[in-house]
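Removed: one protein chain of the complex. Kept in place: all other protein chains.
Let's turn to chain A:
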Amino acid sequence: MDLLSQLRGQIADFSAFLHREGFVDDQFTQLQKLRDESSPGFVVEVVSLFFEDCEKLVNNMAKALEQQIVDFKQVDSHVHQLKGSSSSIGAARIHNVCIAFKTCCEDQNRDGCVRCLQQVNHECIQLKNNLQTLFKLEQQIIAAGGSIPAMQ
């Protein structure tokens, strides 16, 4: 089997894994379909923006939850934003944690919020690593003379 076929097989398996384990959903596939010759780096750019904003939101939420009197409305508005952007890039697991997080905010449950925040952090790190692996594989395919296949 030549290198290109090997890489294609690897990326197909890895993409299937990401979807199966719920790291990404169909919205991520839709995002990949928006990529074209005029913007080959589109997915990488959008994902980078997402993780930058995610980090800011997580830091803001952590600060808010450390306060003597927690402003749950503020925490909720950060969660709301993260919920929106995670769903638009197809970051399914992060999105799901945000749903639970919102409930904790509504219940003014500080411990619940802290737990959710830890989960968000964990899922962000996992997704970042997984997507870096995916992007590396894509780069290897391009370097081997292939083009990035459309994801199923």
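Here, contacts are C-beta pairs under 8 Å (C-beta built on N, C-alpha and C of every residue); 3 or more make two chains touch, one makes a residue touch a chain; residues count from 1.
Assume contacts and distances are computed from a predicted model.
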item: Candidate names "TWO-COMPONENT RESPONSE REGULATOR", "V-type proton ATPase subunit F", "Amidohydrolase-related domain-containing protein" or "Proteasome assembly chaperone 1"; UniProt protein name, chain not shown; value: "TWO-COMPONENT RESPONSE REGULATOR"
item: Residue touching the undisplayed chain, where the options are A:10, A:60, A:81 or A:103; value: A:81
item: Residues of chain A (touch criterion as defined above) contacting the omitted chain; value: 27, 30-31, 34, 36, 39, 42, 45-46, 49-50, 53, 77, 80-81, 83-85, 87-89
